[in-house]
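Yeah, one chain of the complex is gone here, protein chain that is, but the others are all in their spots.
Letters are used for the chains, namely A, B and C, taken in the order the chains are written, and counting of residues starts over at 1 for each.
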Amino acid sequence: MKIRMGMVGGGEGAFIGAVHRMAAALDGEIELVCGAFSSNAERARRSGSALHLAADRVYTDYKSMMKAEAALPATQRMQFVAIVTPNHLHFPVAEAALRGGFHVMSDKPATFNLDQALKLRAIVSETGLRYGLSHAYTGYPLVKEARLRVAAGDLGAIRKVVVEYPQGWLADRQEDADNKQAAWRLDPTQAGISSCMGDIGVHAANLAEYISGHYISAICADLSALVEGRNLDDDGSILLKFENGAKGVLMASQVSVGEENALKIRVYGEKGGLEWSQQEPNTLWLKWPDRPTEMLRTGADYLSSLAAVNTRTPSGHPEGYLEAFANIYMAFIGQIRAAENGTALDERSADCPSIKEAVRGMSFIENAVAASASNMKWHKLPNY
Amino acid sequence: MKIRMGMVGGGEGAFIGAVHRMAAALDGEIELVCGAFSSNAERARRSGSALHLAADRVYTDYKSMMKAEAALPATQRMQFVAIVTPNHLHFPVAEAALRGGFHVMSDKPATFNLDQALKLRAIVSETGLRYGLSHAYTGYPLVKEARLRVAAGDLGAIRKVVVEYPQGWLADRQEDADNKQAAWRLDPTQAGISSCMGDIGVHAANLAEYISGHYISAICADLSALVEGRNLDDDGSILLKFENGAKGVLMASQVSVGEENALKIRVYGEKGGLEWSQQEPNTLWLKWPDRPTEMLRTGADYLSSLAAVNTRTPSGHPEGYLEAFANIYMAFIGQIRAAENGTALDERSADCPSIKEAVRGMSFIENAVAASASNMKWHKLPNY
Amino acid sequence: MKIRMGMVGGGEGAFIGAVHRMAAALDGEIELVCGAFSSNAERARRSGSALHLAADRVYTDYKSMMKAEAALPATQRMQFVAIVTPNHLHFPVAEAALRGGFHVMSDKPATFNLDQALKLRAIVSETGLRYGLSHAYTGYPLVKEARLRVAAGDLGAIRKVVVEYPQGWLADRQEDADNKQAAWRLDPTQAGISSCMGDIGVHAANLAEYISGHYISAICADLSALVEGRNLDDDGSILLKFENGAKGVLMASQVSVGEENALKIRVYGEKGGLEWSQQEPNTLWLKWPDRPTEMLRTGADYLSSLAAVNTRTPSGHPEGYLEAFANIYMAFIGQIRAAENGTALDERSADCPSIKEAVRGMSFIENAVAASASNMKWHKLPNY
Partner (left out) sequence: MKIRMGMVGGGEGAFIGAVHRMAAALDGEIELVCGAFSSNAERARRSGSALHLAADRVYTDYKSMMKAEAALPATQRMQFVAIVTPNHLHFPVAEAALRGGFHVMSDKPATFNLDQALKLRAIVSETGLRYGLSHAYTGYPLVKEARLRVAAGDLGAIRKVVVEYPQGWLADRQEDADNKQAAWRLDPTQAGISSCMGDIGVHAANLAEYISGHYISAICADLSALVEGRNLDDDGSILLKFENGAKGVLMASQVSVGEENALKIRVYGEKGGLEWSQQEPNTLWLKWPDRPTEMLRTGADYLSSLAAVNTRTPSGHPEGYLEAFANIYMAFIGQIRAAENGTALDERSADCPSIKEAVRGMSFIENAVAASASNMKWHKLPNY
């Protein structure tokens, strides 16, 4: 049986909701069965109809959805909820879903603030249900390969991590134009205390920790609103210390005009280095002191089984963002199936961003803002 | 309502069947409802089960499938058949489907030989049903953009086309190892008269004609079996003349060791040039005599509406092979819906490889083999 | 007449001395006429002989050289001295040369410390002679183009500068092996108070100021010795503030294993961005919010006259490090000729790193070390 998904948010015109739906649909293992796409009834109806949903499975608020779905027979009702609303709704929806007995796949950042994230952690623990977070960039096969290579010691002890995430879409005042994304991302009541760090800096931090295998332990942050008149940061640069003594830099920007979504990471150890760029995700560079740089490619036979199971086509057939995103979904439903069957997690399912990453991400955002406000150089991060 | 798809071929372990299914599933507009995945009953059952199909919609031969599906209520039975078998079965399955009243989406090359393709053209014409062909590389948004830019005259009259498709997977005798793909691709009874031109050269020729907007009118071909002992070509280079007087080169190879799937095209006109590579499909280069080369990117606002409607995410989120493939499916079901609704084709639906490309492709393959066997330099292509 | 050059340092086996000689020789406008290559007489003799110098123009110490050359007829004696010794000798040699009436082209960093640089500034001013500094990366034609484009306002007001200079050659303890370069670079008595910032960070800072047209006004630095047991930094990351309010990041590293000499800069303004990488120096990227990224190429007709005059071959013939270095020399001897002829500087000659860059560079190095030692986040730079 396919796994049955409900969705909150993601009505007509929304970006990330459509991404979640395509990622969930790709492998033919998940079926969208219901949704609360909008509080506007007509808009909700249109969205549901466009998605070929039965009219009685389209809701106008998430609370009704939880209730109605819970009342359906076990073989029909949704098994998990995908949350794709603006940030300030992530927590209440997640809480309602978990309390209603549904697993949760949430868009990031996990909550509106750290306090909510900690509460959510308690609820997840209490309910024993699955919680997944769409740090989609860790879904790329070569990101997984990078992590495994570092973990295997191929690079030696890690000394330096440089992670950057420049975008240019907020280089002018899109929030004054008719750009809804821009409007809510820069609105503290919807986005939280950070725009740039909250939206993309948190991805960069997550990627750095995922690949390096080390947690960031202290930061020195300089967040800026480089476009005049903004209440939230649209750019930030952060010096990093890792728990193992490694140093690093994290840069994120929404005003690097002309940049698309140029997430990139470089990790250097005693024995080797690596480099990966999201816009050319099917190439991973391994660098050595005494022999040629190697270009690893998605789908190649020499990659790990974890990379292979997260790849759908032979090498040379580019896999992209939606496939990476789908890998997060596949890991997540692997957890649901394992939970239902009482079986152990396989390699793929075990590798999914969880409530731990949710809490660490919210901690990173809040501490980046606090560190930036300080005159002191270094600001310690709590060890969640 | 979603469009209902049946599939012939593509059981356990098959490559291209899974690609068709993912491409069809991605946008949530197509539902796989039945399949004849294998003539082996147990294998067919396992495949159907893995695909979450109802047991009574899993068949062991395509003829039974056509018959049984035709007997179902109109709102339940499949609407089209995806054909993903080895080449020699493409024609009989397509014929049976069309005769049974079902539209057909076929993997390429369309048939086993040109004669079958011409027959198929007659059947398509006779039945008035939709026929689509998975020349998936024309599904990439920037390939469409390239075509439109040439058509708009941005490059001036076209003078030169260089298209190449090097692969390396047959650089050693995979057909002696346990590689089923290699075995049938190099077996004349399953693949037809050509391996390299039949599998990938035909893609290159199709891409050259699609982007340049001109048909190839004469060729000078040198096909080789560069690995000893093969009965079919594993490499070929072809000089091209186009109907408008342009010259060109087409290179295809399965023995270019270390190459993945490096389809690439360059087109030069009087006023400008362009370059596109399948392995980095989200970049299109436009070259000018007197100003900087431009790098166009998938998802950017300056692209055409046709490119935009074939793109799912903002620029910087790599879209790949499966998305391109899905674009072919979306165009195809747009044709089905238009046919059912009696409406005109929209821009997206009108842009789908059809029976014309099927015939031209088979003609290209047969003529490439004939031209290669000739001592004369130039060999004319019929104008299908 | 060719301009006559003497050299101090750069004997057998030295790296940078040979670079200066090739750069000076390339355009056929400079003749090496004498040198003090080594204090070891035999080594000096061998070096002079290998360089085809007359035996009586080879000296074993720079003081004798200044004296002996000054005693030669004006049409024979050297006109300027190239200083290519380790850092601690830069100042005394430069002082002796200037006092002896010779112009000076010095390798960077200009002196051992800031105090010497300020003294040198006074001597240059006093003698009225020409002083050039080999910040060779500003010699690349496309670096000059970048500077001009920014100055012309093409990018709008500058908001963000990211400059990085990763190397990997000191990733292991080369100073314990037989690597002379490594030994003196990491020895405080020869290199000064910094290895990484003194050798390459200063290049990065110079490049950032040269292209952006703005001086760095405050820094937040974290310098590290990432390889155990070192007395000087081998890695450093610095947050930047520019005098116009722009923000930035400067990264330099000698332990980024597998990196060669990967100096790269990105500059973002209100209206556009640019990117240039030293390892592919013949490409300059211009990035725009609403139209395709442009790839500018060395030698193209659309470039400025300053870029053109600093280019030797048509586009597509790669020019490299030695040509960039030679451009510094050509600008410098243009100054000498203008001084001798009493003419104004032309565009090319006016564009040469000078004593101002020498002082700013030494100030950057000293302040980076001081800033790194501080617990406070921001450290102001004096405005030399």
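Throughout what follows, a contact is a pair of C-beta atoms (placed from the backbone, for glycine too) under 8 Å apart; a residue touches a chain by one contact, two chains touch by 3 or more.
This one's a predicted model, so the numbers in the text were calculated from it and none came from an experiment.
> Among the options B:V249, B:M295, B:A308 or B:A350, which residue touches the chain absent from this view?
Of the candidates B:V249, B:M295, B:A308 or B:A350, B:V249 is in touch with the missing chain.
> Decide which residue listed in C:G13, C:P188 or C:G320 touches the omitted chain of the complex.
C:G320
> Out of C:L32, C:A191 or C:M362, which touches the unshown chain?
C:L32
> Touching the left-out chain: which of B:L239, B:M295 or B:V309?
Once the missing chain is taken into account, the touching residue is B:L239.
> In the full complex, which bits of chain A touch the chain not displayed? Write them out.
Interface with the chain not displayed, on the chain A side: 286, 290-297, 300-302.
> Contact with the hidden chain only, please: which chain B residues?
Chain B touches the chain not shown through residues 159-160, 162, 164, 166, 168, 171-172, 220, 222, 224, 226, 235, 237, 239, 247-249, 251, 253, 255-259, 266, 268-273, 286-289, 293, 374-378.
> Against the chain that's been left off, what residues of chain C make contact? List them.
The list for chain C reads 1-2, 15, 18-19, 21-22, 25-29, 32, 51-52, 167, 169, 259-262, 278-282, 297, 299, 312-323.
Just so it is clear, only the chains that are shown with their structure count from here on.
> Closest chain to the protein's overall Cα mean, using per-chain Cα means, please.
Here the chain at the core of the arrangement is A.
> What is the distance, in whole Å, between the centres of chain B and chain C, each centre taken as the mean of its C-alpha atoms?
55
> Mind pulling the chain B residues that touch 2 or more other chains?
297
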